[in-house]
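First up is the structure itself, then whatever we jot down about it.
Removed from the display is one protein chain of the complex; every other protein chain stays in position.
Letters are used for the chains, namely A and B, taken in the order the chains are written, and counting of residues starts over at 1 for each.
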Amino acid sequence: MAAHTPSGTSYVRAQAVAPLPPPLVESGAIGWLRTALFSGPLNIVLTILSGALIVLIVPPLLNFLIFDATWSGADREACLARPDRPVVGACWAFIRERLGYFIYGFYPIAERWRVDAFFVLLTIGIIWLLAPTARRRTLGAIYFFVVMPVLACVLLLGWPAIGLPEVSTTQWGGMLVTVVVSGVGIVFSLPIGIVLALGRRSRMPLVKLFSVIFIEFVRGVPLVTVLFMASVMLPLFVPEQWSPDKLLRALVGVALFASAYMAEVVRAGLQAIPRGQYEGAMAVGLSYWRMMGLIILPQALRVTIPNIVNSYIALFKDTTLVFIVGIFDFLRTIEAARVDPKWATPVTSTTGYAFAAIVYFICCYLMSRYARDMEARLTTTHRR
Amino acid sequence: MSRAGADEKPAISPLHDPRWRSAVYQVLLCAVIVFLVYSAVDNAAQNLQRARIASGFDFWHRTAGFDISQTLIDYSTVSTYGRAFWVGLLNTLLVAGLGIIIATIIGFIVGIARLSKNALVSRLAGGYVEVIRNLPLLLQLLFWYNAVLKALPELSDSLVLPGGAFLNNRGLFLPQPVAGAGFSVVPLMFVIGLAGALLFRVWAKRRQERTGLQAPILLATFLLVIGLPLAAFLLSGVPIEFGYPEKGRFNIRGGIEILPEFMALLFGLSIYTAAFIAEVVRAGILAVSHGQTEAAYSLGLRPGQTLRRVVIPQAMRVIVPPLTNQYLNLTKNSSLAVAIGYPDLVQIFAGTVLNQTGQAVEVIAITMAVYLTISLVTSLLMNWYNARIALVER
Partner (left out) sequence: MDQPTSPPRLRPAKLKTDVAIDIIGMHKWFGDFHVLRDINLRVMGGERIVICGPSGSGKSTMIRCINRLEEHQRGRILIDGMELTGDLRRIDEIRREVGMVFQHFNLFPHLTVLENLTLAPIWVRKMPKKDADDIAMHFLRRVKIPEQAHKYPGQLSGGQQQRVAIARALCMNPKIMLFDEPTSALDPEMVKEVLETMVQLAEDGMTMLVVTHEMGFARQVANRVVFMDEGQIVEVNTPEEFFAHPQHERTKLFLSQILQ
């Protein structure tokens, strides 16, 4: 090897240097530990502090959720501290017993299969629409946005003529209501949001004005007030005989609220479409609706999928607010069950909330993972 | 459909003239909206008449007759509905203001921690953001309120905190500082210190421009604004007394009482919003390209100077707009107070007042107008700020 300094005017390397392994401290687990955790005093202090925080949080959490938990039992006795068991963790027995209530609310037990069927229909729709390899998406969209909602209405509300007894929405509850509310929000917010977004970008001043007023108004006030408005003002605004039921009022509120947010998401997508696409579409003589429907919207929605999913996550979390106008969604059933004297123990509330947290976390996390994957896919296919 | 007529100028049938079409669309839209509004108003009038509810804002001056657990201004059961409105609004602003401060602090710490080279720190921060963002705020509020604060010991077994404070399921009871004689010198010194710090900054900047000498502005500001009043406070013999809370058999007397509803809402809102702020901060810092720091380093700027003069000014341009949005979200989310019974605007006004008066239209309209005003004023300020700081491009 030439350890010599080429300071003279000419030098030619006689022999190539083969790549060497890095010095030991730079590679492998030790190198990683050194650079990631223990480089410099500040870093070491930070490592110790966060280590302490983790020790403070994780083991007690695991103890509560798993190791000290009560898995079976008939009533509160099972989950009380006894001399032989001074520390009690989560009372999963309570969740097990009330699971039906958490999922179906007061839906008649004999008719619960209809709810299950609805869940299956919904799952098919979601997979059809979202799976990256799915084919015939357009058909999937028609199924999801038209066919499935109709079937769901018939199934859940009932239609005595074909042998499905009616079930009033006051009997609905739990996960069913959460899914219905977010489903309605999802199904209605996208089309209404698209119309509002197009309206906001329209060249017709009045159309634009109304769209802007609606969007900014709804986005400027809390969902709670929109729900209050829907639940106390809606009945005032329609003739007395039509007075909509409680769930329907909340659904209207949620759908309007979600539409305004969706409109802004779609608008951002529309803005990302380069001018040339519009010009190209107009150049081949497409009318406004053809241009939007065939060229612009498909592209805009494609790049917006991650953001659409993100606003669905927000919507899904926001459905808990129907609680406030007295509807028995999933969270409300937990809230009701946790104070039931049959199960009231010091750990019941925490158990209920832990269960709700796990359910919501899984749903939201899956959605956000999907959004992130889609985003990664979009950026890779769009580059080069 | 025939597409003729595009190039023969004179004879465009109104059916194909874009101006005609758009006029027709707009007239139709107006008609639909006018019809909807008209029938809604008509129905409302009939329905209200049937329920014998007089519309109008007369109720504003009527006696409310209910009590409120937390009031920042004088209020009692004989006060008016109007007064109750102001109490609620102030309570909303209190929790939102404090929440914004706390959420910003936590959010910036977590956001920066996510970018830390220390793997444990960045993962811990990532875990926080991931968990908190994926749980509904209402669930978090209920958890803080019912599972944590309401599960605290009863009054009789109150936790005694250092410094004479009590914590139990009725809230946090803190000693109330009462200014003694001669305390007024402290705020005076604070004002003087503040003025001095401002003058020092101006002087330091001038001198730096003249001679290039740099002054420790941060240290001087700290000494003047904090140190001076503190010194005055100590030198004048600690002129402050505490009204300690005293535990009786059935209640606690004296001191400052902080409601568990307030604490739960404040915690919940701050922790939830902080997770979103952390993401905003992270994105803002990442938006400043690596080349910028490298260029600053290669000019010989220290890491601290690079941060102060190159990274932060650029990151703030990216951070401030979504940050304001989060502040608005926090303010709007404070309306979830109604779920745990903190007496905010919605709980008092859209809840109790509405129920008592039955004047849904007026009450909801006022409530929404408040939030709408806050939102619109903020976004106007934001637009002004954005226009002012926008980077100049060709």
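Rule of thumb we're sticking to: contacts are C-beta pairs under 8 Å (C-beta built on N, C-alpha and C of every residue); 3 or more make two chains touch, one makes a residue touch a chain.
Because the structure is predicted, anything quoted here is derived from the model rather than measured.
Novice: Hey, which of B:61, B:117 or B:309 is the one touching the hidden chain?
Specialist: For the chain that is not drawn, the touching residue is B:309.
Novice: Since one chain has been left out of the picture, which residues of chain A touch it in the full complex?
Specialist: Residues 1-7, 9-13, 16-17, 19-23, 26-27 of chain A touch the chain absent from view.
Novice: What chain B residues would touch the chain not displayed?
Specialist: Answer for chain B: residues 208-214, 289, 291-292, 294-302, 305, 309-310, 313-314, 317, 391-394 touch the chain left out.
Assume only the chains that are shown with their structure count from here on.
Novice: Could you please specify the touching residues of chain A with respect to chain B in the complex?
Specialist: Against chain B, chain A makes touches at 32, 35-37, 39, 43, 46-47, 50-51, 53-54, 203-207, 210, 216-217, 219-225, 228-229, 232-233, 235-240, 285, 313, 317-318, 320-321, 323-324, 331, 335, 338, 346, 349-350, 353, 356-357, 360-361, 364-365, 368.
Novice: If you look only at chain B, which of its residues touch chain A in the complex?
Specialist: Result: residues 3, 22, 25-26, 29-30, 33, 39-40, 43-44, 46-48, 50, 116-121, 124, 130-131, 133-139, 142-143, 146-147, 151, 332-333, 335-336, 338-339, 346, 350, 354, 360-361, 364, 367-368, 371-372, 375-376 of chain B touch chain A.
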